[in-house]
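Reading through the structure tokens given below for one structure.
Partial view: only certain chains, each at its native spot in the assembly.
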Amino acid sequence: MENQITFRTDVTVELVDAMASDKAVTKAARVSSGAEDLPERDAGLINYLMRDRHGSPFEHNSFTFRIEAPIFVFREFMRHRIASYNEESGRYKQLDPVFYIPGPSRNLIQTGKVGAYEFIPGTVDDTKLVQQILMDRSDAAYSAYLTMIDNGIAREVARMVLPVNIFSSMYVTMNARSLMNFLSLRTKDEASTYPSFPQREIEMVAEKMEAYFSSWMPVTHKYFIQNGRVAP
Amino acid sequence: MENQITFRTDVTVELVDAMASDKAVTKAARVSSGAEDLPERDAGLINYLMRDRHGSPFEHNSFTFRIEAPIFVFREFMRHRIASYNEESGRYKQLDPVFYIPGPSRNLIQTGKVGAYEFIPGTVDDTKLVQQILMDRSDAAYSAYLTMIDNGIAREVARMVLPVNIFSSMYVTMNARSLMNFLSLRTKDEASTYPSFPQREIEMVAEKMEAYFSSWMPVTHKYFIQNGRVAP
């Protein structure tokens, strides 16, 4: 039997649609204050809103992403409740044989104490070991999945055998405030006011989302960083 | 002293920005099912999602409205928690002398029992009475407000004297699912599966919002109506 199985070491993030700009932040903020709309003061206003944690003006916008990532990433992602989700369903369709394995640059060894783990590189053999085990087990699991499907077992039952490194895809829609909260928790940065220790794979997703964010709302992004990556 | 006071019998709803289409609903839904993207089946899919209350595909969109309405309308509006708000603040700016009075077509007399009130027209004298009282009291309240301001009293204290028929303005951002929930509760329609008895003034706001909604998402709106105005 030929699975044509695919192993990936990366993730995909595409921007499907967006309604977002720095200008919309300042316009919304000025509804509250009644202040005159002065473009030359926009940057200062955004800095002030970010610094003093006036978050609501950052909500009048919307980003829709299509994301491909392994299930263990989506499990963490969906803990973020101020967002809208539609994920590929293993109940409604047969899942494709695409699985995640850590690439050579993925740190594999955990050190440090609870709550502040650090990850350091493994040896080349460590990477080989992990990749080989994951490839073997993914392949065997997917074969078992197909065997059950071929025997008429319901997809929702057959999928129980699949490991959490199988890829899934989803649409997710968030506003900039929720997105900044996501980024503050799902990226690691020495300069953050509050430390975060995300799993590398969700950080890979977050980094790609942040690139879109900084492109659409560069001033907001700049002051998000300058103010310690604390979501307002 | 000249207040240049304004009395309005209407409300304002402007669409500031939108990211919305029927197509985005079906694209999000097909992420889940993995079904082929067939435009000729879009209407049927939207009807199915609405009827069986699969609400999440209706969330990947966004409408930002600027609304001018009296405070008693905003008090009801902001009970809707799946939305983003920025409202004019009486702490940061001096409020303008614009007040709501019921127009001639506004039913003034309440009949029926708790939970299912009906409103019927009053006499011409009823309308005159209400308008005259509201105009007199609004004018007196606003003069008192200015007196306190002129005496150096903080705006946030002076505003305590103002009645709930004073106008305010706000930005509000919602997705279509939350908007349909708002519309189902804030409009009255004999054909609704679940009856709602909104105050007329918030219904005036809702009707204007619904016009934008039906213009941007006509198929979604059509099946919202056909399925009894129940938000999915």
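In order of appearance the chains are A and B, and numbering begins at 1 in each one.
The criterion applied here is as follows: a residue touches a chain if its C-beta (ideal position, glycine included) is under 8 Å from a C-beta of that chain, and two chains touch if they have at least 3 such contacts.
Keep in mind the model is a prediction, meaning the values are calculated, not measured.
Colleague: All chains are the same sequence, and 2 are placed; what is the full number of copies?
Modeller: 4
In this text, only the chains that are shown with their structure count from here on.
Colleague: CA centre of chain A versus CA centre of chain B: separation in Å?
Modeller: From the centre of chain A to the centre of chain B is 34 Å.
Colleague: Along chain B, where are the residues that touch chain A in the complex?
Modeller: Answer in residue numbers: 16-19, 24, 27-29, 31-35, 56-57, 59-62, 64, 66, 84-89, 92-94, 169-171, 173, 175.
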